[in-house]
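Pasting a structure here, questions to come.
Take a look at chain A:
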Amino acid sequence: MSIYYYLSAFLFCLGLIGTILKKDLISMLLCIELMLGGVALLFILFSKSTGFIDSQLMVIFMMIISACEVAIGLSLIIALYRNKQTIYTDEIKIITE
Partner candidate 1 sequence: MGVDILLTILTVVFALMVVFSKKTVVSAFALLMTLLCLAMIYFQLGTVFLSAVQVLVNAGAIAILFVFVMMLIDLEQFPNNRERNKIKLVISIFTILIIMGVLALIINNNIDTLTVINLSDNSMKALFEKLYNTYYLPFEMATVLLLAAIVACVVITNHRKDDDSDNEGADKGVHP
Partner candidate 2 sequence: MLESAIEILLKTIVILALPLGALPLIIHVERRGAAFMQKRLGPNRVGPFGLLQPLADVAKFMFKEEVHPTHVKPFFYVAAPLVALVVAILPLACIPIAAPFELFGRTIFPEVFRTDMGIFYAFAVSALGSYGILLAGWASNNKYSMLGALRACAQMVSYELSLSTSVVAMIFLYGTNDIHQMIGAQTGYWFGFLPKWGVFIQPVAAMLFLVGIFAESNRLPFDLAEGESEIVAGYHLEYSSMKFALFFMAEYIHMIALSALFIILFFGGYALLPGMSFLAEKSPILLVALQALSLITKIALMIWFFVWVRWTLPRFRYDQLMTLGWERLLPLGIANLIITVLFVYYRN
């Protein structure tokens, strides 16, 4: 059971590494999803260990927010790809035309 605490920390850190190191936007979004997964796991573990049920609700809200985040993020990527034909962060110098 306690191994899951380490797992959630690991997922968060791995997601962070990926988000910092990756150059393309899609991989960065994937890594952010990993981070969110790690945090959600931690919330559930805390609710299990303290009996405080509200933290499970936080997971529900996190899922709503991650859905919105992914949807808008990917829309932006598609719009960007249409205009600039690239998805690399270092090739995007300006956002407005």
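Here is how the candidates were picked: all candidates are chains of the complex that A comes from, given by their letters.
Basically, a residue touches a chain if its C-beta (ideal position, glycine included) is under 8 Å from a C-beta of that chain, and two chains touch if they have at least 3 such contacts; residues count from 1.
Predicted model, so just to flag it, every value in this text is computed and none were measured.
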Numbered candidate touching chain A, per complex, among 1 or 2: 1
Touching residues on chain A, where the partner in the complex is candidate 1: 1-7, 9-18, 20-24, 26-27, 29-31, 33-34, 37, 40-41, 44-45, 47-51, 53-54, 56-57, 59-61, 63-68, 70-72, 74-79, 81-82, 85-88
